[in-house]
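Inspection log for the structure reproduced underneath, given as structure tokens.
The other protein chains are all here in position, but one chain of the complex has been omitted.
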Amino acid sequence: MSLGPGFGWHRYPALIAGAAVTLVLVTLAAVSLAWTPYPVTELVIARRLQGPSAAHWLGTDQFGRDVLSMLMAGSRNSIAVGFVAVGIGLTLGVALGMLAAARRGLIDEAVMRLGDFTFAFPAVLSAIMITAIAGPGAINAIIAIGIFNIPVFARLARGAALQVWSRDFILAARAAGKSTFRITLEHVLPNVAGLLVVQATIQFALAILAEASLAYLGLGTQPPNPSWGKMLNEAQTFMSRAPLLAVFPGLAIAVAVLGINLLGDGLRDLIDPKLRRARA
Amino acid sequence: MIQFCLRRLATLCVTLIAASAVVFVVMEVLPGDPAVVMLGTEAQPETLAALRKQLGLDRPAPERYVTWLAGFVTGDLGLSQTYRVPVSELIADRLAITGPLALAAIVLSTAIALPLGLFAAARHRRLGDAGVMAFGQLGLAVPNFWFGLLLVLVFSISLGWLPAGGFPGWQGGIGPAMRALILPAVALALPQAAILARVARSAILDAMAEDYVRTARAKGLTRRAALWRHVLRNAMIPIVTIMGLQFSFLLAGAIIIENVFYLPGLGRLVFQAISQRDLIVVKDIVVLLAGTVVFINFVVDLLYAVLDPRLRSFRT
Partner (left out) sequence: MTLLAVEGLTISLPTPGGPLRVVRDASFALERRQTLGIVGESGSGKSMTALAIIGLLPAGATAAGRVMLDGEDLLMASEERLCALRGNRIAMIFQEPMTSLNPVHRVGDQVAEGLILHRGLDRAAALAEAARLLDRVGIAQAGARLRAYPHELSGGQRQRVMIALALACRPDLLIADEPTSALDVTVQAQIIELLRGLIDDFGMALLLISHDLAVVGEIADRVMVMYAGAVAEEGPTAALYAVRAHPYTQGLFGALPDRLARKGRRLAAIPGTVPLANELPPGCPFHGRCPKAAPICRETPPPWASHAADHRARCYFPGAAR
């Protein structure tokens, strides 16, 4: 795959749209670290529940906080959740999957059954259980989502790695006396990396959705840390007075998830043009 | 076929026992004594001990686990610490809302998704197809609870057609109760339908490209007849897989949606139980929901075998 001058960007509209949205999201999150139009902790009751205006582009909430500033700060939260949850799933899941593929036998069976078992608990249900035990909070929500990601990556990595293990060049590497660990690191992992990146993108989007759900239920990020799901929860009370409060955070979630999903689809097309033609 | 069923049933039981064991152990290591939760910290030691005995908390953990597990068969799931009523009664009450809600959502989403998928496949590479694909992307991106809020904004607050939440109860007549479930069911069903329609579309397209469809056409079947007799049955195999997977999302979604619409169903119950640390209720509901998911997967496996004869003759 060369990205030379002949690379036809126009053939990958999903990739471009997705990358653009993701870039905006990350930029907003980065900017919000240093600057937001208004401080997100600033409560000004005098200007509560205002509609959009020149001063407050997206209006203010029930405490007079600037919605745009809150959304910017909330993007930080979503991205952080996505990274940590997917990170947990990716590192542990891929390690398990690689081990299962390299060793086969009992370990393989155990990893697969563990996956079956985890699938019995829907992510939100297991998150509810974990927060029931450990109390609500962003960290617990992230761990719950991350745990659910482990079997997803374990299965994917195992399946893809098994295919790589059956190829000729692995035999050559083995004949050269390389250890299983080195072969995994040098040959198997690079060959499945593309697939994993695509799946990680999709899981990232799912993690944002799951965290938003938990935060909406009051089980995720706790105040005063802004989070999109939490904002929707609070907006519900004031929905007849300030309907837009219940619109913007949801829009932010939907656009972010849509963008990241498109990026994932686009990456898959890029990595596997055959698949793209088959689906088109 | 019978052998196939039995094998699947055995796996089902093992998974259920493992799941319940995990839940039991997790709840066991939790700090907090249910008796103290019920009576408060100022209770007399004698009263506490009496209650513990009554609740069976004085017996060893393995024994309590087995008793608890047996409760799922006998229907005796213990006493809720906050409501002071048998958990089975609580669950039965709440199930009268969650059950119909989930069922309505499944029926609605299937009824929307399958025709839509068929439509898109028939309009492959044309505008209608692109529309369904875009609808599918939206379904993946829009969180169902926000969609629920939007429905409330439009149909309750602006138009005033349907209630924004709450549940009048079945005893007040079917009509008002059903009205209360319309928006929640739609909020739950539509995002799922969008995803399922995409899956249905590609499953039908894949099946349409198979050689046996060409054989059917060479026999003289019209395009439409080939679609009905040869494509759909084969396309149902991946569709049923996704529907089984979606069921667990649907259960999770129901928990959230019940909170959006203030419906006193299982989801709201488990949620309240968590905040009140009514752990017996949490434990029972979690296992019940996990059991439902596992059971649905079992049903999906059986459906596979019905749809695909290749699986039926599979022996080990």
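Lettered A and B in written order, each chain numbered from 1.
Please note the rule applied: contacts are C-beta pairs under 8 Å (C-beta built on N, C-alpha and C of every residue); 3 or more make two chains touch, one makes a residue touch a chain.
Note that the coordinates shown come from a computational prediction; the quantities given were computed from them, not determined experimentally.
Listed by label, the shown chains that the missing chain touches in the whole complex are B. Take chain B: the residues that touch the chain left off the picture are 210-212, 214-223, 229-230, 233-234, 307-310, 313.
Note that only the chains that are shown with their structure count from here on.
Here the spacing of chain A and chain B, counted between their Cα centres, is 23 Å. The residues of chain A lying in touch with chain B in their complex are 116-117, 119-125, 128-129, 131-133, 205, 209, 212-213, 216-217, 219, 229, 232, 235-236, 239-240, 243, 246-247, 249-250, 253-255, 257-258, 261-262, 279-280.
Within the complex formed with chain A, the residues of chain B that make contact are 15, 18-19, 23, 26-27, 30, 125, 137-138, 140-143, 145-147, 149-150, 152-153, 157, 202, 248-249, 251-253, 255-256, 259-260, 270-271, 273-274, 277, 279, 282, 286, 289-290, 293-294, 297.
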